[in-house]
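Excluded from the complex is one protein chain; the other protein chains are retained at their positions.
Here is subunit A:
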Amino acid sequence: MLEVRGLQSGYRHSTVLQGVDLDLADGRVLGLLGRNGVGKTTLVNTLMGLVRASAGTVRLDGRDLTGRRPDVVARAGVAVVPQGRRVWAPLTVTEHLDLAARRGRGRGPWDTGRVLELLPRLGERLRHGAGQLSGGEQQMLAIARALLTNPRLVLMDEPSDGLAPAVVDAIGQVVVGMKAEGVTLLVVEQDLHLAFAVADEIAVMQKGRIVHRCPTPEFRSDSTVAHRLLGVA
């Protein structure tokens, strides 16, 4: 489904991604780990077209999306749940969902009813402004917004960022629910427990490259790998 080859990108005077190679098959969930500053968010933003690639290729189902605008990438079937949620504070939950649903109408199985089944909490907040929601609710709204575009691939950038442990568990349940529905996911995470709970495979980034990849059970079973690559016990 997703094929990334030799992807390089960065910001004005610095190259962050130093040649990322990545494959992700249909319906699979890849957890992408790494310390701060290794390029995880830059990779998500480059895949989405928010940061311009300077070299390499990005293909989705064989279609070249390298250097395309974010709206083109989105229409090709990629959605992002950004770090920090980035919801529109003045808009209500209803307006958020309608905005996203208009783009995804007739393109797949996700409609508002189905999304609210997965995220019932949002159904109780339909008339609230997004700025009035808790962090967890905003994260759910960001997930709903992505799902309603009926994407082929969802990029999630640190969905546990800034959330209390109980809320992280709830978000984990939602991600597991998405996985059960066959959504293909690239989940960037710093929370190992969440990544282990949802991912089929774990990849680790260092200095703008993916340096390690293996099935999640294998990664969990060998604590020396996590210690060596991530500095955790």
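Structural remarks
What we mean here is this: a residue touches a chain if its C-beta (ideal position, glycine included) is under 8 Å from a C-beta of that chain, and two chains touch if they have at least 3 such contacts; residues count from 1.
Throughout what follows, contacts and distances are computed from a predicted model.
Taken from the listed names "Rod shape-determining protein MreD", "Branched-chain amino acid transport system permease protein", "Cytochrome aa3 subunit 2" or "Helix-turn-helix transcriptional regulator", the protein name that UniProt assigns to the chain not shown is "Branched-chain amino acid transport system permease protein".
Of the candidate positions A:R127, A:H193, A:K207 or A:H227, contact with the hidden chain is made by A:R127.
For the chain left out of this panel, the touching residue among A:D111, A:D161 or A:D200 is A:D111.
Among A:G31, A:G56 or A:P82, only A:P82 touches the chain left out of the display.
Within the whole complex, the absent chain has one touching residue among A:V16, A:M48 or A:L119, and that is A:M48. Within the entire complex, the positions of subunit A that touch the omitted partner chain are 48-50, 69-71, 73-75, 79-80, 82, 86, 88-91, 94-95, 97-105, 111-113, 116, 123-124, 126-127, 145, 149.
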